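Note that this is a trimmed complex: some chains were dropped, and none of the rest were shifted.
Letters A and B mark the chains as written, and numbering starts fresh at 1 in each.
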Amino acid sequence: MQLIVEKNEAAISQVAADLLFGKMISKHRVNLAITAGATPQKTYELLVEKVKQKSYLKHVHYYNFDEMPFLNQEAHDGVTMTCLKNLYFTPAGIPAQQIHPLTASNYQTHDARLLADGGLEAIFIGIGADGHFCGNLPQTTHFQDETVAVDVTSRPDMADILKNEMVKAGVSEDLACDYYVTMGPKSVMAAQQVILMAIGEAKAKIIKQALFGEVRQAVPASILQLHPNLLVLLDEAAAREIMS
Amino acid sequence: MQLIVEKNEAAISQVAADLLFGKMISKHRVNLAITAGATPQKTYELLVEKVKQKSYLKHVHYYNFDEMPFLNQEAHDGVTMTCLKNLYFTPAGIPAQQIHPLTASNYQTHDARLLADGGLEAIFIGIGADGHFCGNLPQTTHFQDETVAVDVTSRPDMADILKNEMVKAGVSEDLACDYYVTMGPKSVMAAQQVILMAIGEAKAKIIKQALFGEVRQAVPASILQLHPNLLVLLDEAAAREIMS
(Lines give C-alpha, C1' and ligand atoms only; values in the text may rest on other atoms or scores of the structure.)
Protein backbone atom coordinates (compact mmCIF):
# COMPACT_ATOMS: atom_id res chain seq x y z
CA MET A 1 0.00 0.00 0.00
CA GLN A 2 1.18 3.46 -0.80
CA LEU A 3 -0.39 6.21 1.26
CA ILE A 4 -0.59 9.85 0.23
CA VAL A 5 -2.03 12.39 2.62
CA GLU A 6 -2.56 16.02 1.66
CA LYS A 7 -3.79 18.91 3.74
CA ASN A 8 -7.28 19.21 2.35
CA GLU A 9 -9.69 18.26 -0.41
CA ALA A 10 -8.25 20.74 -2.87
CA ALA A 11 -4.72 19.41 -2.42
CA ILE A 12 -5.53 15.71 -2.59
CA SER A 13 -7.83 16.30 -5.56
CA GLN A 14 -4.94 17.98 -7.33
CA VAL A 15 -2.78 14.91 -6.71
CA ALA A 16 -5.54 12.65 -8.00
CA ALA A 17 -6.10 14.70 -11.13
CA ASP A 18 -2.39 14.92 -11.92
CA LEU A 19 -1.96 11.22 -11.34
CA LEU A 20 -4.93 10.20 -13.50
CA PHE A 21 -3.79 12.52 -16.27
CA GLY A 22 -0.28 11.09 -16.06
CA LYS A 23 -1.67 7.59 -16.58
CA MET A 24 -3.35 8.73 -19.79
CA ILE A 25 -0.10 9.77 -21.47
CA SER A 26 0.67 6.61 -23.40
CA LYS A 27 1.25 5.41 -26.93
CA HIS A 28 -1.16 2.56 -26.37
CA ARG A 29 -4.67 1.95 -25.12
CA VAL A 30 -5.26 2.80 -21.46
CA ASN A 31 -8.35 1.42 -19.69
CA LEU A 32 -9.61 3.20 -16.59
CA ALA A 33 -12.63 2.55 -14.42
CA ILE A 34 -13.67 5.65 -12.52
CA THR A 35 -16.00 6.48 -9.69
CA ALA A 36 -19.08 8.64 -9.56
CA GLY A 37 -20.23 10.28 -6.34
CA ALA A 38 -19.18 13.22 -4.22
CA THR A 39 -15.59 12.28 -3.43
CA PRO A 40 -14.16 12.81 -6.93
CA GLN A 41 -16.03 16.02 -7.78
CA LYS A 42 -13.09 18.35 -7.25
CA THR A 43 -10.77 15.87 -8.96
CA TYR A 44 -12.96 15.84 -12.05
CA GLU A 45 -13.20 19.64 -12.09
CA LEU A 46 -9.43 19.74 -12.29
CA LEU A 47 -9.16 16.82 -14.64
CA VAL A 48 -11.68 18.23 -17.10
CA GLU A 49 -9.38 21.19 -17.66
CA LYS A 50 -6.52 18.86 -18.42
CA VAL A 51 -8.28 16.51 -20.82
CA LYS A 52 -10.95 18.41 -22.71
CA GLN A 53 -10.38 18.72 -26.43
CA LYS A 54 -7.09 16.83 -26.20
CA SER A 55 -6.83 14.69 -29.29
CA TYR A 56 -3.73 12.99 -27.90
CA LEU A 57 -5.89 11.20 -25.34
CA LYS A 58 -8.06 9.36 -27.83
CA HIS A 59 -6.67 5.98 -26.75
CA VAL A 60 -7.96 6.40 -23.18
CA HIS A 61 -11.00 4.21 -22.53
CA TYR A 62 -13.39 4.58 -19.65
CA TYR A 63 -15.56 2.12 -17.75
CA ASN A 64 -17.98 2.54 -14.89
CA PHE A 65 -17.82 -0.14 -12.21
CA ASP A 66 -21.39 -0.17 -10.99
CA GLU A 67 -24.80 0.92 -12.17
CA MET A 68 -28.18 1.44 -10.60
CA PRO A 69 -30.64 1.22 -13.48
CA PHE A 70 -33.82 3.22 -13.92
CA LEU A 71 -36.95 1.12 -14.21
CA ASN A 72 -37.55 -0.22 -17.72
CA GLN A 73 -34.28 1.33 -18.93
CA GLU A 74 -31.90 -1.44 -18.02
CA ALA A 75 -29.83 -1.14 -21.19
CA HIS A 76 -29.31 2.59 -20.77
CA ASP A 77 -27.62 4.99 -18.42
CA GLY A 78 -28.62 4.63 -14.79
CA VAL A 79 -27.64 6.63 -11.75
CA THR A 80 -23.90 6.04 -12.03
CA MET A 81 -23.40 6.77 -15.71
CA THR A 82 -25.69 9.79 -15.53
CA CYS A 83 -23.56 11.13 -12.70
CA LEU A 84 -20.29 10.35 -14.49
CA LYS A 85 -21.50 12.14 -17.60
CA ASN A 86 -22.51 15.18 -15.59
CA LEU A 87 -19.30 15.32 -13.58
CA TYR A 88 -16.78 14.32 -16.18
CA PHE A 89 -17.57 12.79 -19.55
CA THR A 90 -19.72 15.65 -20.84
CA PRO A 91 -17.68 18.62 -19.61
CA ALA A 92 -14.51 16.82 -20.69
CA GLY A 93 -15.99 16.11 -24.10
CA ILE A 94 -15.03 12.43 -24.04
CA PRO A 95 -16.19 10.81 -27.32
CA ALA A 96 -18.78 8.05 -26.94
CA GLN A 97 -16.46 5.45 -28.46
CA GLN A 98 -14.12 5.88 -25.50
CA ILE A 99 -16.88 5.21 -22.94
CA HIS A 100 -17.89 1.62 -22.26
CA PRO A 101 -20.95 1.55 -20.05
CA LEU A 102 -21.57 -1.25 -17.63
CA THR A 103 -25.34 -1.62 -17.58
CA ALA A 104 -27.93 -3.86 -16.03
CA SER A 105 -28.13 -5.52 -19.43
CA ASN A 106 -24.50 -6.33 -20.08
CA TYR A 107 -23.07 -6.93 -16.61
CA GLN A 108 -22.72 -10.67 -17.18
CA THR A 109 -20.15 -10.07 -19.91
CA HIS A 110 -18.40 -7.13 -18.27
CA ASP A 111 -15.44 -9.08 -16.89
CA ALA A 112 -14.87 -10.89 -20.16
CA ARG A 113 -15.02 -7.58 -22.02
CA LEU A 114 -12.47 -6.02 -19.69
CA LEU A 115 -10.15 -8.98 -20.16
CA ALA A 116 -10.52 -8.82 -23.95
CA ASP A 117 -9.85 -5.08 -23.88
CA GLY A 118 -6.55 -5.70 -22.09
CA GLY A 119 -7.67 -5.27 -18.49
CA LEU A 120 -7.87 -2.17 -16.32
CA GLU A 121 -4.72 -0.15 -15.87
CA ALA A 122 -6.33 1.38 -12.82
CA ILE A 123 -9.64 1.62 -11.00
CA PHE A 124 -10.36 4.88 -9.17
CA ILE A 125 -12.76 4.34 -6.30
CA GLY A 126 -14.18 5.88 -3.14
CA ILE A 127 -15.13 4.29 0.15
CA GLY A 128 -18.31 4.54 2.20
CA ALA A 129 -18.47 5.08 5.92
CA ASP A 130 -19.89 1.55 6.08
CA GLY A 131 -16.82 0.16 4.32
CA HIS A 132 -18.42 -0.28 0.92
CA PHE A 133 -16.53 0.27 -2.32
CA CYS A 134 -18.18 0.30 -5.74
CA GLY A 135 -21.53 -1.41 -5.09
CA ASN A 136 -20.03 -3.82 -2.59
CA LEU A 137 -22.06 -2.93 0.47
CA PRO A 138 -21.82 -5.09 3.57
CA GLN A 139 -24.01 -8.17 3.14
CA THR A 140 -24.35 -7.79 -0.61
CA THR A 141 -21.32 -9.39 -2.23
CA HIS A 142 -18.62 -11.87 -1.33
CA PHE A 143 -14.88 -11.48 -1.82
CA GLN A 144 -14.93 -14.04 -4.63
CA ASP A 145 -17.62 -12.24 -6.63
CA GLU A 146 -16.91 -10.87 -10.05
CA THR A 147 -19.38 -8.48 -11.66
CA VAL A 148 -22.79 -9.36 -10.25
CA ALA A 149 -26.32 -8.17 -9.74
CA VAL A 150 -27.24 -7.38 -6.16
CA ASP A 151 -30.83 -8.08 -5.30
CA VAL A 152 -33.28 -6.18 -3.14
CA THR A 153 -33.41 -9.20 -0.89
CA SER A 154 -29.73 -9.00 -0.02
CA ARG A 155 -30.38 -6.72 2.94
CA PRO A 156 -33.54 -5.77 4.80
CA ASP A 157 -32.94 -2.12 3.97
CA MET A 158 -32.01 -2.58 0.32
CA ALA A 159 -35.39 -1.46 -1.01
CA ASP A 160 -34.94 1.81 0.85
CA ILE A 161 -31.37 2.16 -0.35
CA LEU A 162 -32.45 1.72 -3.94
CA LYS A 163 -35.23 4.25 -3.64
CA ASN A 164 -33.02 6.69 -1.80
CA GLU A 165 -30.41 6.59 -4.52
CA MET A 166 -33.09 7.61 -6.99
CA VAL A 167 -34.04 10.57 -4.85
CA LYS A 168 -30.40 11.57 -4.46
CA ALA A 169 -30.11 11.36 -8.23
CA GLY A 170 -33.01 13.78 -8.53
CA VAL A 171 -35.59 11.40 -9.96
CA SER A 172 -38.68 9.76 -8.59
CA GLU A 173 -38.20 6.81 -6.26
CA ASP A 174 -40.66 5.01 -8.51
CA LEU A 175 -37.81 4.60 -10.99
CA ALA A 176 -35.97 2.28 -8.61
CA CYS A 177 -35.43 -1.26 -9.84
CA ASP A 178 -35.16 -4.10 -7.36
CA TYR A 179 -31.46 -4.64 -8.02
CA TYR A 180 -28.26 -2.99 -9.17
CA VAL A 181 -25.06 -4.26 -10.72
CA THR A 182 -21.47 -3.89 -9.57
CA MET A 183 -17.99 -5.14 -10.13
CA GLY A 184 -17.40 -7.44 -7.17
CA PRO A 185 -14.23 -7.59 -5.09
CA LYS A 186 -12.59 -10.11 -7.41
CA SER A 187 -13.19 -7.92 -10.46
CA VAL A 188 -11.91 -4.81 -8.74
CA MET A 189 -8.82 -6.57 -7.44
CA ALA A 190 -8.01 -7.68 -11.01
CA ALA A 191 -7.11 -4.11 -11.98
CA GLN A 192 -3.37 -3.46 -12.17
CA GLN A 193 -3.75 -0.59 -9.72
CA VAL A 194 -6.44 0.38 -7.22
CA ILE A 195 -6.62 4.08 -6.38
CA LEU A 196 -8.75 4.65 -3.30
CA MET A 197 -9.68 8.22 -2.40
CA ALA A 198 -11.34 9.47 0.76
CA ILE A 199 -12.04 12.98 1.96
CA GLY A 200 -13.33 14.33 5.21
CA GLU A 201 -13.56 13.43 8.86
CA ALA A 202 -16.57 11.19 8.29
CA LYS A 203 -14.24 8.73 6.54
CA ALA A 204 -11.50 8.72 9.18
CA LYS A 205 -12.81 5.78 11.14
CA ILE A 206 -13.51 3.48 8.22
CA ILE A 207 -10.16 4.31 6.63
CA LYS A 208 -8.40 3.00 9.70
CA GLN A 209 -10.64 -0.03 9.90
CA ALA A 210 -10.45 -0.89 6.20
CA LEU A 211 -6.74 -0.33 5.70
CA PHE A 212 -5.34 -1.51 9.01
CA GLY A 213 -8.07 -3.64 10.53
CA GLU A 214 -9.27 -7.14 9.98
CA VAL A 215 -9.92 -8.29 6.41
CA ARG A 216 -13.51 -9.49 6.47
CA GLN A 217 -16.58 -9.28 4.32
CA ALA A 218 -18.44 -7.17 6.85
CA VAL A 219 -15.97 -4.42 5.89
CA PRO A 220 -15.81 -4.94 2.14
CA ALA A 221 -13.04 -2.40 1.50
CA SER A 222 -10.76 -4.25 3.90
CA ILE A 223 -9.93 -6.59 1.03
CA LEU A 224 -8.16 -3.75 -0.77
CA GLN A 225 -5.27 -4.03 1.72
CA LEU A 226 -4.25 -7.11 -0.18
CA HIS A 227 -3.86 -5.51 -3.59
CA PRO A 228 -0.16 -5.33 -4.54
CA ASN A 229 -0.60 -1.87 -6.04
CA LEU A 230 -3.02 -0.06 -3.79
CA LEU A 231 -2.66 3.70 -3.73
CA VAL A 232 -4.61 5.54 -1.04
CA LEU A 233 -5.29 9.27 -1.41
CA LEU A 234 -6.54 11.05 1.70
CA ASP A 235 -6.97 14.53 3.04
CA GLU A 236 -5.79 15.07 6.61
CA ALA A 237 -9.30 14.77 7.98
CA ALA A 238 -9.79 11.33 6.47
CA ALA A 239 -6.33 10.32 7.69
CA ARG A 240 -6.89 11.50 11.25
CA GLU A 241 -7.27 8.08 12.80
CA ILE A 242 -4.23 6.58 11.11
CA MET A 243 -1.81 9.47 11.58
CA SER A 244 -2.20 9.90 15.30
CA MET B 1 -6.05 -15.59 -12.87
CA GLN B 2 -4.15 -17.29 -15.63
CA LEU B 3 -4.40 -21.07 -15.60
CA ILE B 4 -1.90 -23.40 -17.24
CA VAL B 5 -2.55 -27.12 -17.22
CA GLU B 6 -0.03 -29.62 -18.55
CA LYS B 7 -0.31 -33.37 -18.90
CA ASN B 8 1.90 -34.42 -16.01
CA GLU B 9 4.48 -33.37 -13.46
CA ALA B 10 7.33 -33.41 -15.96
CA ALA B 11 5.49 -31.12 -18.37
CA ILE B 12 4.27 -28.56 -15.83
CA SER B 13 7.66 -28.54 -14.14
CA GLN B 14 9.22 -27.72 -17.49
CA VAL B 15 6.84 -24.77 -17.85
CA ALA B 16 7.67 -23.59 -14.34
CA ALA B 17 11.41 -23.86 -14.88
CA ASP B 18 11.27 -22.03 -18.22
CA LEU B 19 9.10 -19.34 -16.77
CA LEU B 20 11.26 -18.77 -13.71
CA PHE B 21 14.38 -18.69 -15.84
CA GLY B 22 12.73 -16.20 -18.18
CA LYS B 23 12.04 -13.87 -15.26
CA MET B 24 15.73 -13.90 -14.37
CA ILE B 25 16.85 -12.48 -17.71
CA SER B 26 16.98 -8.80 -16.84
CA LYS B 27 19.39 -5.91 -16.76
CA HIS B 28 18.28 -5.06 -13.26
CA ARG B 29 17.79 -6.70 -9.90
CA VAL B 30 15.11 -9.40 -9.79
CA ASN B 31 13.74 -10.53 -6.41
CA LEU B 32 12.13 -13.95 -6.18
CA ALA B 33 10.69 -15.82 -3.21
CA ILE B 34 10.62 -19.54 -3.84
CA THR B 35 9.09 -22.55 -2.21
CA ALA B 36 10.66 -25.56 -0.60
CA GLY B 37 8.84 -28.88 -0.39
CA ALA B 38 7.98 -31.70 -2.73
CA THR B 39 6.02 -29.84 -5.40
CA PRO B 40 8.94 -27.91 -6.92
CA GLN B 41 11.50 -30.74 -6.88
CA LYS B 42 11.31 -31.51 -10.57
CA THR B 43 11.17 -27.79 -11.39
CA TYR B 44 14.38 -27.19 -9.48
CA GLU B 45 16.09 -30.15 -11.13
CA LEU B 46 15.37 -28.54 -14.48
CA LEU B 47 16.13 -25.02 -13.28
CA VAL B 48 19.48 -25.98 -11.78
CA GLU B 49 20.66 -27.00 -15.24
CA LYS B 50 19.63 -23.60 -16.60
CA VAL B 51 21.15 -21.39 -13.90
CA LYS B 52 24.24 -23.06 -12.53
CA GLN B 53 27.48 -21.23 -13.20
CA LYS B 54 25.68 -18.52 -15.12
CA SER B 55 27.40 -15.25 -14.31
CA TYR B 56 24.70 -13.31 -16.16
CA LEU B 57 22.24 -14.14 -13.39
CA LYS B 58 24.15 -12.45 -10.59
CA HIS B 59 21.43 -9.82 -10.16
CA VAL B 60 18.82 -12.45 -9.21
CA HIS B 61 18.06 -12.39 -5.49
CA TYR B 62 16.30 -15.12 -3.59
CA TYR B 63 14.13 -15.11 -0.49
CA ASN B 64 12.42 -17.86 1.44
CA PHE B 65 8.91 -17.07 2.63
CA ASP B 66 8.72 -19.18 5.76
CA GLU B 67 11.04 -20.89 8.19
CA MET B 68 10.72 -23.49 10.87
CA PRO B 69 13.75 -22.96 13.11
CA PHE B 70 15.75 -25.61 14.89
CA LEU B 71 15.90 -25.22 18.65
CA ASN B 72 18.52 -22.74 19.81
CA GLN B 73 19.44 -21.92 16.21
CA GLU B 74 16.89 -19.23 15.49
CA ALA B 75 19.25 -17.02 13.53
CA HIS B 76 20.35 -19.84 11.24
CA ASP B 77 18.91 -22.10 8.61
CA GLY B 78 15.85 -24.02 9.65
CA VAL B 79 13.80 -26.63 7.85
CA THR B 80 12.89 -24.43 4.88
CA MET B 81 16.27 -22.97 4.05
CA THR B 82 17.95 -26.33 4.57
CA CYS B 83 15.55 -27.83 2.08
CA LEU B 84 15.98 -24.96 -0.40
CA LYS B 85 19.73 -25.32 -0.25
CA ASN B 86 19.52 -29.03 -0.85
CA LEU B 87 17.05 -28.76 -3.71
CA TYR B 88 18.26 -25.64 -5.42
CA PHE B 89 20.74 -23.17 -3.99
CA THR B 90 23.61 -25.63 -3.53
CA PRO B 91 23.31 -27.62 -6.77
CA ALA B 92 22.70 -24.35 -8.65
CA GLY B 93 25.73 -22.76 -7.02
CA ILE B 94 23.87 -19.60 -6.03
CA PRO B 95 26.32 -17.25 -4.24
CA ALA B 96 25.45 -16.45 -0.62
CA GLN B 97 25.10 -12.75 -1.37
CA GLN B 98 22.13 -13.53 -3.60
CA ILE B 99 20.30 -15.47 -0.88
CA HIS B 100 18.42 -13.51 1.78
CA PRO B 101 17.22 -15.84 4.50
CA LEU B 102 14.07 -15.18 6.42
CA THR B 103 14.80 -16.51 9.88
CA ALA B 104 13.13 -16.69 13.24
CA SER B 105 15.44 -13.84 14.22
CA ASN B 106 14.75 -11.36 11.45
CA TYR B 107 11.14 -11.98 10.53
CA GLN B 108 9.95 -8.74 12.06
CA THR B 109 11.95 -6.75 9.53
CA HIS B 110 11.34 -9.04 6.56
CA ASP B 111 8.58 -6.97 4.95
CA ALA B 112 10.51 -3.74 5.33
CA ARG B 113 13.57 -5.40 3.83
CA LEU B 114 11.59 -6.65 0.85
CA LEU B 115 10.17 -3.18 0.29
CA ALA B 116 13.61 -1.60 0.52
CA ASP B 117 15.00 -4.17 -1.91
CA GLY B 118 12.35 -3.19 -4.47
CA GLY B 119 9.69 -5.76 -3.68
CA LEU B 120 9.17 -9.25 -5.02
CA GLU B 121 8.86 -9.66 -8.77
CA ALA B 122 7.24 -13.02 -8.11
CA ILE B 123 6.58 -15.51 -5.36
CA PHE B 124 6.57 -19.18 -6.33
CA ILE B 125 4.42 -21.21 -3.94
CA GLY B 126 2.68 -24.51 -3.46
CA ILE B 127 -0.61 -25.36 -1.82
CA GLY B 128 -1.50 -27.91 0.82
CA ALA B 129 -4.47 -30.23 0.71
CA ASP B 130 -5.78 -28.23 3.68
CA GLY B 131 -5.59 -24.99 1.70
CA HIS B 132 -2.44 -23.68 3.29
CA PHE B 133 0.16 -21.69 1.36
CA CYS B 134 3.55 -20.74 2.77
CA GLY B 135 3.09 -21.19 6.52
CA ASN B 136 -0.49 -19.97 6.42
CA LEU B 137 -2.27 -23.02 7.78
CA PRO B 138 -5.94 -22.79 8.64
CA GLN B 139 -6.34 -21.19 12.08
CA THR B 140 -2.83 -19.76 12.14
CA THR B 141 -2.85 -16.47 10.29
CA HIS B 142 -5.37 -13.88 9.16
CA PHE B 143 -5.70 -12.34 5.72
CA GLN B 144 -4.33 -9.02 7.02
CA ASP B 145 -1.17 -10.56 8.46
CA GLU B 146 2.24 -9.61 7.14
CA THR B 147 5.27 -11.68 8.10
CA VAL B 148 4.49 -13.16 11.50
CA ALA B 149 5.43 -15.82 14.01
CA VAL B 150 2.87 -18.59 14.43
CA ASP B 151 2.71 -20.02 17.91
CA VAL B 152 2.25 -23.57 19.12
CA THR B 153 -0.96 -22.44 20.75
CA SER B 154 -2.54 -21.45 17.44
CA ARG B 155 -3.98 -24.90 16.90
CA PRO B 156 -4.39 -27.90 19.18
CA ASP B 157 -2.27 -29.99 16.83
CA MET B 158 0.48 -27.46 16.25
CA ALA B 159 2.94 -29.08 18.64
CA ASP B 160 2.61 -32.28 16.66
CA ILE B 161 2.92 -30.45 13.36
CA LEU B 162 6.11 -28.79 14.50
CA LYS B 163 7.62 -32.07 15.67
CA ASN B 164 6.50 -33.88 12.57
CA GLU B 165 8.20 -31.35 10.34
CA MET B 166 11.44 -32.05 12.16
CA VAL B 167 11.07 -35.74 11.53
CA LYS B 168 10.26 -35.14 7.87
CA ALA B 169 13.38 -33.01 7.72
CA GLY B 170 15.40 -35.93 9.04
CA VAL B 171 16.25 -34.53 12.46
CA SER B 172 15.13 -35.26 15.97
CA GLU B 173 11.74 -33.98 17.01
CA ASP B 174 13.52 -32.55 20.02
CA LEU B 175 14.81 -29.81 17.72
CA ALA B 176 11.29 -28.43 17.27
CA CYS B 177 10.70 -24.91 18.54
CA ASP B 178 7.27 -23.88 19.72
CA TYR B 179 6.70 -21.55 16.74
CA TYR B 180 7.61 -20.87 13.13
CA VAL B 181 7.63 -17.76 10.96
CA THR B 182 5.90 -17.10 7.67
CA MET B 183 4.99 -14.37 5.26
CA GLY B 184 1.31 -13.83 5.90
CA PRO B 185 -1.36 -13.38 3.22
CA LYS B 186 -0.82 -9.64 3.02
CA SER B 187 2.93 -10.04 2.46
CA VAL B 188 2.44 -12.71 -0.18
CA MET B 189 -0.20 -10.69 -2.01
CA ALA B 190 2.23 -7.76 -2.17
CA ALA B 191 4.36 -9.60 -4.72
CA GLN B 192 3.90 -8.40 -8.30
CA GLN B 193 3.08 -11.94 -9.37
CA VAL B 194 1.99 -15.05 -7.51
CA ILE B 195 2.88 -18.35 -9.17
CA LEU B 196 0.97 -21.22 -7.59
CA MET B 197 1.93 -24.75 -8.53
CA ALA B 198 0.11 -27.97 -7.68
CA ILE B 199 0.76 -31.52 -8.81
CA GLY B 200 -1.19 -34.70 -8.35
CA GLU B 201 -4.67 -35.89 -7.69
CA ALA B 202 -4.39 -35.22 -3.96
CA LYS B 203 -4.48 -31.50 -4.77
CA ALA B 204 -7.46 -31.61 -7.15
CA LYS B 205 -10.11 -30.92 -4.56
CA ILE B 206 -8.37 -28.03 -2.82
CA ILE B 207 -7.47 -26.44 -6.15
CA LYS B 208 -11.13 -26.21 -7.02
CA GLN B 209 -12.04 -24.97 -3.58
CA ALA B 210 -9.24 -22.42 -3.33
CA LEU B 211 -9.48 -21.01 -6.83
CA PHE B 212 -13.21 -21.14 -7.47
CA GLY B 213 -14.77 -21.43 -4.03
CA GLU B 214 -15.49 -19.02 -1.26
CA VAL B 215 -12.71 -16.68 -0.13
CA ARG B 216 -12.38 -17.34 3.57
CA GLN B 217 -9.66 -17.75 6.14
CA ALA B 218 -10.51 -21.37 6.73
CA VAL B 219 -9.11 -21.94 3.22
CA PRO B 220 -6.11 -19.63 3.34
CA ALA B 221 -5.15 -20.06 -0.34
CA SER B 222 -8.59 -18.86 -1.40
CA ILE B 223 -7.30 -15.31 -0.98
CA LEU B 224 -4.96 -15.83 -3.93
CA GLN B 225 -7.95 -15.61 -6.30
CA LEU B 226 -7.87 -11.90 -5.67
CA HIS B 227 -4.32 -11.27 -6.81
CA PRO B 228 -4.33 -9.37 -10.13
CA ASN B 229 -1.43 -11.43 -11.46
CA LEU B 230 -2.04 -14.96 -10.23
CA LEU B 231 -0.57 -17.67 -12.42
CA VAL B 232 -1.64 -21.23 -11.62
CA LEU B 233 0.44 -24.16 -12.86
CA LEU B 234 -1.20 -27.59 -12.65
CA ASP B 235 -0.79 -31.06 -13.98
CA GLU B 236 -3.94 -32.73 -15.25
CA ALA B 237 -4.39 -34.68 -12.05
CA ALA B 238 -4.42 -31.53 -9.93
CA ALA B 239 -6.77 -29.89 -12.43
CA ARG B 240 -9.22 -32.78 -12.52
CA GLU B 241 -11.95 -31.11 -10.48
CA ILE B 242 -11.87 -27.85 -12.41
CA MET B 243 -11.62 -29.24 -15.94
CA SER B 244 -14.60 -31.57 -15.77
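As a working rule, contacts are C-beta pairs under 8 Å (C-beta built on N, C-alpha and C of every residue); 3 or more make two chains touch, one makes a residue touch a chain.
Computed from a predicted structure; not experimentally measured.
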Field: Identical protein chains across the whole complex (2 displayed)
entry: 4
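Just so it is clear, only the chains that are shown with their structure count from here on.
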- prompt: Distance-wise, how many Å sit between the C-alpha centres of chain A and chain B, to the nearest whole number?
  reply: 34
Message: Please output the residues of chain A touching chain B within their complex, sorted ascending.
response: 142-144, 185-186, 189-192, 212-216, 222-223, 225-229
